[in-house]
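With one protein chain held back, the other chains of the complex are shown just where they sit.
As written, the chain order gives the labels A, B and C, with residue 1 at the start of each chain.
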Amino acid sequence: MQKIGVFVCWCGSNIAGTVDVAAVAEAVRQIPDVAFATDYKYMCSEQGQAIIRQAVKDYQLDRIVVCSCSPRMHEATFRKCAESVGINPYMVEIANIREQCSWVLKDKAEATAKAIKLAKAAIAKVRFNTPLHAGKSNVVKRALVIGGGIAGIQTALDIAEAGYKVDIVEKEPTIGGRMAQLDKTFPTLDCSACILTPKMVDAAQHENITLYTYSEVEKVSGFVGNFDVTIRKKARSVKADMCSGCGLCTEKCPSRKTPSEFDMGLKNRGAIYIPFAQAIPKVPVIDRDACLKFKTGKCGICSMVCPCEAIDYTQQDELVTEKYGAIVLATGFELLPLDKFADLGWGVSKDVISSLQLERLTNAAGPTEGHLVCPSSGKEPKSVVIVSCVGSRDTTERGKTYCSKICCMYNAKHAMYIREKYPNVDVTVFYIDVRTPGKGFDEFQRRAVEEYGVHYVRGQVGKVVVDGDGKLTVFASDLNSGRHLMLFPDLVVLAAAVKPAPDARKLATMLTASIDNDDFYVEAHPKLRPVESPTAGVFLSGMCQGPKDIPETVSQAGAAAAKVIGLLAKEHLATNPCTAMCQENICSGCKTCAHVCPYGAITYAGKQIITLAGTREQRTVAVVNEALCQGCGACTVACPSTAMDLKGFTNKQILAEVDALC
Amino acid sequence: MELTDKELAEQILHLAGTDVKRCIQCGRCSAACPVGDKMDFVPSRMVWELVNGHGASLIKADAPWRCLSCFACEQRCPRGVSPAAVMEAVRLTEIRKQSANKLAAESLENYPADMPQQALVAAFRKYSK
Amino acid sequence: MLEQNNTYQPKIVAFCCNWCSYAGADGAGTARKHYPANIKIIKVPCSCRVNPLFILRAFARGADGVILCGCHPGDCHYTTGNYFTRRRMTLLLSMLDYLGVAGDRFRVEWVSAAEGARFAEVMNNFAAHIAALGKNVKLRDLRCAK
Partner (left out) sequence: MLYNYYPGCTLSTKAKKLDVAARRAADVLGFPLVELPEWQCCGAVYPMAPDAIAERLSAVRALAAAKANGGVLVTLCSACHHVLKRVNHDMAVNEEICRKVNNYLQLAEPYCGETKVLHYLEVLRDHVGWEKLAQQVQHPLKGCSIGAYYGCLLLRPGQVMAMDDPECPNILEDFIQALGATPVKYSMRNECCAGYLAVTDKSMCQRMVGEIKSNAASMGAKKLITACPLCAYNLVANDTANGLPVQYFTELLAEALGVGEGGAE
């Protein structure tokens, strides 16, 4: 006879507030084979686990059902607890009576009835549980970081420092990311390049770090500890090992019509270009869509002027395959395209610019060498309007529902840049709320108002009218006074919402990492596992997980690195024991299962079988490689003779649940 | 029977048919309103009064009679709220009352002959029963 | 057992894949999005683990509706699992009427881990749909009735 113990958790009032937990325990106590049932305030706590351990000893339990929160939360906890008293961890089942019951229902009687049903289903399943033993797989001691901005660089440096090999894949010709474009950083107003470029150099020179710039991840297969990744190194048309980085080619290139991505279109670049002076690697790349040589066959000036003979028009993309134990996503962000905001003058006047464009305009290394000018006229502005929340907190089709988090601080920073250098320029910031949580942040914003004399107006801009002479008229509201304002600034800065980099979704599909409706990567747990993706072995760093500023990004990058190091430090990983298994006596060797297996985990072998009739027979049957099988169960349904079953989710177990629920 | 402030607000809310709770008081509607400077209650204030159940102050407001129903407020609202519908609801609450017309039929003669009837129909629809 | 009073409560079984839909259900819980108590979830590793026989068993045992939820096509944790599901269930759907179960008592939906609110919405829709269909009675062959 089986001895099942049932433990009903109150989860404080989270469950007990809606479910009569004592009634659940009482109801299941009546079921045959249930040797013990009780309820307790916090089953996951040390005391709660002690109750389980004691009950196992007192009642010689061999199976455990915990009615509590989602198994995604505490299944591992209760399995460990069972193991500590000699019960195989896979003899534990969880009935999810919190997320699926108490949290979605209000009526106590209804919730209690549902909780009892769920408990009964878990009991029905656990009767058919069998002890399972995890296998082992090795761990490749190398990590891949996708994205070479501050998040990726920091993660890579931390992993490399711990002694593991790391590769950074960056799609742009240089590492550095968005931070390289910034002038200064809040709340200290220290120069962005001064703190970033040394890190870029460190990454480039670190013996454990390999940089793949101008490269993209093409294909990913495998699983935690054993990912196989194909990287496409796009043809630079320049031999990196021969180039000295002198930049002569970029100066002489006659094609000058392509807007510089790095300078946010405020300046044009050549077809052969190095994004910025401190680029790493400092090797130019030919933009083949813009290059005259590639378009018309005529030109070739860069090749003629190159003193190192590094130009190679015939270079091809190169595919590199490498094995990794862990993958970190650090794909960063971009600004929301503002095409739909013509009412704010975007696309209508050159003097309506985005925040990143302002960073370039104030940056000493930018297109104007740090002189703040109106792009239309090249003249210094006399007054500037900054508009917050453009596309943020916007539930319509033209915006993003979330708060972009960094804008309130950078708006204050931008206002300070301007007032610091040009005390005569008037700066007005329109805001909905000023959100400045963070160390020294609110003080920073107040300094903008109190010391720098920036006007902050609670209200928004409704329309920016552009006149024939380029004059801007801003219609705005001042909600505190109820006034309707008309301003005549020379420059309008739109603090556009941030959004994940456009290839985030493609990578999510490749890695089967979860992604939310806004294309931010989803973390395994919003509070307790913030730098891990639900997909084992995939970690998250920086803006690709959600809006965050540089200090937060750097700390998250470190956290992701710590998780990677923890993984790479392991010699072996316990594999999921819930793998497919073949009941050889009914397998006909038809090979249907092998065709549907996405992992190539099923092969065939001749074996001596004891048939259902009790005779011995030599037969070809399916053999599951448990190291490769990931336990999806596709084969179990494909098998025409139901010989394939999935451990932990056997046909019997699932049917028992169905029967218990219906 | 006189309606309380709250009941009045509920009635207006029902007529407006827009979810004013979504409003974050950003003020874009007020900024976008072409006649906002002539309103005693700017559009965002109208919405705010309704969110907080101040029906009586909405009825007293002059703003709905200035509103053009040009939908700039609704179009530019980042939250999908329609202040224009709130204006309309207040107008309707008034003009549906007995003899509360804001525009007398007799005044018709005073308008220029070339004024399109579209203007007159619209104005009478907005200002009278 | 007591006869169910006034409001008819259909019995619904939901199969949810571990990676997307089950997490979506957790999301619905975390966001306190209500859906009817009569929907009970069975966790499977992937929607492709669901044998059509499980669904038929549920109907045979008196379920009024069965819903199968997986990751959105292209987002399967096992890369291709939900493609198998899509094909298999299309086939099952075409046979349900023949097997004596009204075809629209079974539904396949894709719900991602991030779609807690959508999970509740999908469940509420399905529950309303099944409630409108009423109790599950075996379809009879109309030719025999004549």
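Definition applied: contacts are C-beta pairs under 8 Å (C-beta built on N, C-alpha and C of every residue); 3 or more make two chains touch, one makes a residue touch a chain.
Predicted model, so just to flag it, every value in this text is computed and none were measured.
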Partner chains on view for the chain not depicted: A, B
Residue among A:Phe186, A:Phe262, A:Phe341 or A:Tyr599 touching the omitted chain: A:Phe341
Positions on chain A where the hidden chain makes contact: 339-343, 345, 347-348, 397, 463-469
Hidden partner interface residues of chain B, rising order: 14-17, 34-35, 38, 65-66, 68-72, 74-75, 82, 84-85, 88-89, 92, 103, 111-112, 114-123, 125-127
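Definition applied: only the chains that are shown with their structure count from here on.
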Overall pattern in which the protein chains touch one another (line/ring/star/complete/other): line
Centroid-based (C-alpha) most distant chain relative to chain C: B
Chain pair bearing the highest count of C-beta contacts: A-C
Chain A-chain C separation of Cα centroids, rounded to whole Å: 30
Intercentroid distance (Cα basis), chain B paired with chain A, Å: 46
Contact footprint of chain A on chain C as seen in their complex: 11, 13, 19-20, 22-23, 25-26, 28-30, 32-35, 37, 40-46, 48-54, 57-58, 61-63, 74-81, 84, 88, 112-115, 120
Complex interface listing, chain B residues touching chain A: 22, 24-33, 36-37, 42, 44-45, 72, 76-80
Residues on chain A engaged by chain B in the complex (per definition of touch): 343, 389, 393-396, 399, 432, 458-463, 475-479, 482-485
